[in-house]
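Some chains omitted; the rest stay in position.
To keep things simple, chains are lettered A and B as they appear, and every chain counts its residues starting from 1.
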Amino acid sequence: MASYLGEHIHVSVFGQSHSPAIGVVVDGLPAGERVDMEELGRFLKRRAPGQNATSTPRKEADLPQFLSGLVDDVTCGAPLAALIENTNTRSQDYAQLRDKPRPGHADFTAQVKYGGFQDVAGGGHFSGRLTAPLCIAGGICLQMLKRRGIEVAAHIASIAREADRPFDPMGESVETMDALKRAPFPVLDEKAGERMRKVILQAKEEGDSVGGIVECLVTGVPAGLGEPMFGGMENRLAAALFGIPAVKGVEFGAGFGVATMRGSENNDPFTVKDGKVVTQTNRAGGILGGITNGMPLVFRLAFKPTPSIAREQQTVSLSKKQVEELVVTGRHDPCIVPRAVPVVEAVTALVLSDLLFS
Amino acid sequence: MASYLGEHIHVSVFGQSHSPAIGVVVDGLPAGERVDMEELGRFLKRRAPGQNATSTPRKEADLPQFLSGLVDDVTCGAPLAALIENTNTRSQDYAQLRDKPRPGHADFTAQVKYGGFQDVAGGGHFSGRLTAPLCIAGGICLQMLKRRGIEVAAHIASIAREADRPFDPMGESVETMDALKRAPFPVLDEKAGERMRKVILQAKEEGDSVGGIVECLVTGVPAGLGEPMFGGMENRLAAALFGIPAVKGVEFGAGFGVATMRGSENNDPFTVKDGKVVTQTNRAGGILGGITNGMPLVFRLAFKPTPSIAREQQTVSLSKKQVEELVVTGRHDPCIVPRAVPVVEAVTALVLSDLLFS
């Protein structure tokens, strides 16, 4: 297991920040699924940089070329392959990165693992740019899920100490979920959004970056998905979500909050609604014993602040084995969280599809 | 993926709470590894119930029988199989559980998934008792790791709002780590331990239960373990750790704390120590880009309060489709966290061994 994921819908991601192209192969998509290319384009644009002042001004076309797997925009059962060309490759001199690893990045661990042969330009395969192919694959799965009544939406739950209102764990309306997808800065409470943007710009001005939390909600999930123990829904989602760069924590339902709760507070009482067994609350985040119970899935991911900051940092020269100062040049997102929102949706869709289309 | 785990050291767990036996098959253990049976026995005893007033008084022998894979207590390269007999099977009438699912348990989701054929007695395959075979497999791996200078230790980081001092993310002494393993209630600060026990007993008296957090530290991990993206150390650990019943959140290094940090605060500066490149702090929890950087691994798991509580709870009759009251009988841990500590160590050892012995 490395840059591939899934048993039935098997995703294999390739590319480096500055290789000729990045892309993805998706093996196992059911045949006969139409890909709405405009919808997919809108989805990819949500992840693209340069949307507003809170993200890096670098522009990307990011229009995927489909190499296989589609006939007239409909899946044909064969592996789907798509690529995005990298237009601005090798424009800079990245040689120093091989000797002076950037704090908080994978430069040092890549050096250890690949013995100096790793592609250092722009972070190579560890670049956040590799989330674009994930969004192609996940964007297609999101369309397949929506067609079956499963809605996936995420929002910025917090940036630094500024928090949005949380999702109602009992579910949100499709309108609310859809609105988030049209929002350039996806929050439920616009006032909170304004405060968050201010915090991001403040960090940017100070040559720094900030972290935050993304919360994801999935409605319409049938009960019975997932297996016991290591095949649980939490296991599968976590195994995939930690593949998004900068994620350092994943929690489901009440999450770390359960640690301070009593059983009588945390247990969700069962009840009957419209002849259907449901829970009255949803502290479990829709999962009991690793298996979905028919309630919405709710989970949160902690994103660390972008490690690339304008401030001088301390690193070492690997060749000289001595401490040196480093200034990371280039333009970077002062906060990765807003652009991570569609990536969380995409990866969630991949995991759910892998279970649903088995 | 269900009740099995691992690519090279492949673990397959079986058994239900009241089946004739529970056990585990471990395929891929390197040949020539001696299993110290006394050490393993001590390790298993840490997970066993009835150690003190904070756990269920039910007694278990839990002496594993080894069926294969060992010749004179040394691994022979063939799959190792071990079982623990269930002595007190089918003593109670569990029929009502099939109709009245316990809140917070997998009774309802098992009913949906297995169509009424699931073994309801004692929670069946979802029982916390299934962590015993995990501890057999993990306990053997812990011995193999220790022999190679890798120490794994966990402690109770908090119960309800009572917190132990956290692990020093730069590492703890082997003595401190070993002492935790001999402690009946593994904490770093004994005073905090006393307060925690009080909180647990208080909940027990009130017919309730409490949750908590387990923190795990791994020292001696070589740099370079783990793969990019979905094969990262965080992905692999999380995929396994969520297999421990009651875990609702997993975080690495600074974890959810990164959300409120600046990049300049969170990035770990590199430095040189004894001619070796290390980081000056360890907010990353020993992992950068999914790959270990040679610093200690640090991570925390949130455990929900035991769902089995003595208080009356609301559930439904699945047959009558109406709300009913339920009182869960039997004796249960008012807090699962103390007994979960060795389970966390065991599962951690399985994941690390799977990567190390490939």
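One rule holds in what follows: a contact is a pair of C-beta atoms (placed from the backbone, for glycine too) under 8 Å apart; a residue touches a chain by one contact, two chains touch by 3 or more.
Everything numeric here is computed off the predicted structure, so don't read it as measured data.
If 2 of the identical subunits are displayed, how many subunits does the entire complex have according to this structure file?
Altogether, the complex is made of 4 copies.
Everything below uses one rule, namely that only the chains that are shown with their structure count from here on.
Chain A and chain B share one sequence, so how far apart are they rotationally when you fit their Cα atoms? Give it in degrees, rounded to a multiple of 5.
A turn of 180 degrees brings the C-alpha atoms of chain A onto chain B.
What whole-Å value do you get for the distance between chain A and chain B if each is reduced to the mean of its CA atoms?
27
Over in the complex, which chain B residues touch chain A? Could you list them?
Answer in residue numbers: 1-5, 7, 13, 101, 103-106, 108-110, 112-113, 125-126, 130, 158-161, 203, 208-213, 223-224, 227-232, 234-236, 238-240, 242-243, 245, 247-272, 275, 277, 279-280, 284-285, 288-294, 302-309, 311, 313-316, 318, 321-323.
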